[in-house]
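Right, one structure below, let's go through it.
All protein chains but one are shown at their positions in the complex.
The letters A, B and C name the chains in turn, as written, and every chain counts its residues from 1.
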Amino acid sequence: MTASAAEPQRTLAPPERRVAEVRGVRRLGAYDLLTARDPVGPPGPRPGQFYMLAAGDRWGGGAGERPFLPRAFSHASARPHPGGGVELDFLLEDVGPGTHRLGELQPGEALMLLGPLGAGFRSPAPGTRPLLVGGGIGVAPLLCLHQERRGDAQVLVGFRSHGHAAAAELFGPGARVVTEDGSVGTLGLVTEPLGAELDADPAATVFACGPPAMLEAVRFMCAQRGIECQLALESGMACGFGACFGCVVETVDGYRRVCVDGPVFAANQLERVP
Amino acid sequence: MTASAAEPQRTLAPPERRVAEVRGVRRLGAYDLLTARDPVGPPGPRPGQFYMLAAGDRWGGGAGERPFLPRAFSHASARPHPGGGVELDFLLEDVGPGTHRLGELQPGEALMLLGPLGAGFRSPAPGTRPLLVGGGIGVAPLLCLHQERRGDAQVLVGFRSHGHAAAAELFGPGARVVTEDGSVGTLGLVTEPLGAELDADPAATVFACGPPAMLEAVRFMCAQRGIECQLALESGMACGFGACFGCVVETVDGYRRVCVDGPVFAANQLERVP
Amino acid sequence: MDLCGVELEGPVLNASGTFDAIAARRAFGDALLERFPFHAFVSKTVTLAAREGNPPPRLWEAPAGMINSIGLPNKGLAGFLSNDLPELAGLPVPLIVSVMGFDHSELAALVEGVGAREEVAMLELNVSCPNVETGVLVGADPLETSAAVAAVRDRTSKPLLVKLSPSSVDPGAVALAAQEAGADGVSLINTLKGTALHPQTRRPWLGAGSGGLSGPAVRAVALEQVRSVADRVAVPIVGMGGIASGQDAADFMAAGAHAVAVGTESFRDPAAGARIAAELAALEGAGRAHPPQAVR
Partner (left out) sequence: MDLCGVELEGPVLNASGTFDAIAARRAFGDALLERFPFHAFVSKTVTLAAREGNPPPRLWEAPAGMINSIGLPNKGLAGFLSNDLPELAGLPVPLIVSVMGFDHSELAALVEGVGAREEVAMLELNVSCPNVETGVLVGADPLETSAAVAAVRDRTSKPLLVKLSPSSVDPGAVALAAQEAGADGVSLINTLKGTALHPQTRRPWLGAGSGGLSGPAVRAVALEQVRSVADRVAVPIVGMGGIASGQDAADFMAAGAHAVAVGTESFRDPAAGARIAAELAALEGAGRAHPPQAVR
């Protein structure tokens, strides 16, 4: 196995769902930024790991008598809380009953939380330059990686429109922004400037998260150039801790569970991103 | 059929569920008083009729993945709303996920409403004196009957405790109150003073609503004395408009649907209150 | 549209036993007829002899559904023909009468008696009601079902729907047997046998001990059975089971149903059928109801 296929880092989670306190939900363009205080969770979740979230009250009874199962979300930021525990930020896109309900939560309400789960990003090999490539809501796990790298990482993020591009603020001024409607930054897809970036620095290590089509393009471009690349995948999940075998993705070693073998996979573990 | 078995009055309902606007929920001792504005409902629901209610949002996802079906509630008061439509008061006792959810509603939120449904109280025969006998949450339908009678009705209501007796305020000063713990009014059950009341005035017509055991005692005492009596019954309901045949009660004519043949029954239609 | 030779203005029916148009008229008056929520009306199941139904309680609320143990209360054939039929004939939509017999001679008498009345457009044979023992047995077995259909087929020239039991291991086989015995269409699913206990005493909650589960909780099971039956039969299918939206209805149509029936959802809103029909029409308008690449 190549170094890039070695198991990425993971911080262990307590083996039970716990109650976190909602601090607030801030509207950020097309997204919601949900902040909650996790009283007893481990302080150092790895960037790229995720949490299973559910509202403490009325999780259910939404559109189509859903949601029922918890929902998976990467933390966008984790910081020690002065009063103890960890304060977590989640960047949410309202795409259905679960994300909708979470976006409704009020300060002080209960957020049911399990995590951190899965395998996060591995630190890049010394001497390589981290290049974070994000698309849409996929920027979430890259945000905490960016914080961890304290600005030594290049950031290239693409969004559908002006409203979505609001999330780019969270990376600070250094980030290069591309939008499909040209309303912010360059017009186009994030993969267009990526080629030049990669050619400019063969020593880069790419960390990517976003829609499948984008991830597949990133995987392909890196593979062509022999550049190391880590991809954070998504998949429909029921449990998030390996219990249901529902979240599998096809890898070179057969089906693997995104929630325990991922969500971060070395690009060379995938023949293609489904 | 005796006069008392003639069909009581009913105000027709629009044939669809509609959205009412929650004006507020006021805590009244052990109960909640939910006030909502019914924009297009008929102005004159009969005392003793009822509405099927559900929260417009998140009806479900409560204890045991419930509620799912709407819930039946007698209106405690109905008055024309200056801006049009009717303003309705419902007196709620939190006994499970449905009543709990309704008690949580905030001003401005949507209340789904169907009604008025069922057959309400018939006006007493001229020359008879209405005597309203209520137990606990059963006082709700008697409240609007009391208003309709403009004080010519005697009121005798019983409650478990001080907290529940708070509902007696809604009848004004004239009401006689009995509590099981003696904390308010006389100590005992509502049926204890009832005997004397009935003996004092054989020309009374009794209108009763409350727990089955109380209604059965009232039915028996009136039957003994040949006093006309109307009972407002409860039953588990799914639809409220005769569609499911689920709410039946045993009558002298066999099973009858509480939602369309009742909820108000002439006491002599029942051999006993189940 | 056409359902087994009967012209309907749309594909949304009520599920038998979940809408009493006569009682609804008492509650809603003529407005019910002006805004009637269904494109055809299916009666509650009629039996030869009158039935009181099961002792209460008859209802239990389940997660995303309910259990009922109503027990087919009805006035019996004679009472239905003399009291109910004249009123139902006044409805603005075609009338489908559901019948259930406890043996072939009862069935024959029911089909003959109901089929002879011109107010009746179609009959539905209920061989699957879980609240009456024989119901489960007949509808769950291909031979029993074809025998029942054969016993009544020549008693009426009216179209005959056979309502299947969901308790069968292989609903497709039962549906095929019904078709071969002369059924003009099949309807499914009926309720799933279920029970609940009293939260304190833990005795069975329902007066009848057990009942039938319905509502969104059973939708996935219903959709699968409709799909598997559609693979086996050529006759039209009336699909039902937890349908609560136009999306749900479109799913059943895509899975092979020619029409859909709304049951439990009408308890939450008597106008649910009209809403679902409108939502379905909107999806069809947008071409999103039967995309070319769909199941069928």
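Just so we're on the same page, a residue touches a chain if its C-beta (ideal position, glycine included) is under 8 Å from a C-beta of that chain, and two chains touch if they have at least 3 such contacts.
All of these numbers come straight from a predicted model, not from anything done at the bench.
Q: With touch as defined up top, name the shown chains that contact the chain not shown.
A: The omitted chain makes contact with A, B, C across the full complex.
Q: Of the residues C:Glu180, C:Glu224 or C:Glu279, I need the one that contacts the missing chain.
A: Checking each option in C:Glu180, C:Glu224 or C:Glu279, the one touching the absent chain turns out to be C:Glu224.
Q: Out of A:Pro45, A:Pro70 or A:Gly134, which touches the unshown chain?
A: Answer from the full complex: A:Pro70 touches the omitted chain.
Q: For chain B, which residues lie in contact with the unshown chain of the complex?
A: 64-65
Q: Touching the hidden chain in the full complex, which residues of chain A are there? Just list them.
A: Within chain A, the residues touching the omitted chain are 10, 12-17, 54, 60, 64-70, 112, 114, 117-118, 235-239, 241-250, 254-255, 257, 260, 274.
Q: Over the whole complex, note the residues of chain C touching the chain we left out.
A: The list for chain C reads 60, 62-65, 67, 136-137, 140-141, 167-169, 192-197, 199-204, 210, 213, 215-221, 223-224, 227, 242, 247, 250-251, 254-255, 288-291, 293-295.
In the analysis below, only the chains that are shown with their structure count from here on.
Q: Please identify the chain with the largest separation between its CA centroid and the CA centroid of chain C.
A: Chain A.
Q: In whole angstrom, how far does the Cα centroid of chain A sit from the Cα centroid of chain B?
A: Chain centroid spacing, chain A to chain B, equals 54 Å.
Q: If you average the CA atoms of chain B and of chain C, how far apart do the two points sit, in angstrom?
A: Here chain B and chain C have centroids separated by 34 Å.
Q: Could you put a whole-Å number on the gap between the CA centroids of chain A and chain C?
A: 48
Q: Which positions in chain C are in touch with at least two other chains?
A: 64
Q: Send over the residues of chain A in touch with two or more other chains.
A: 65
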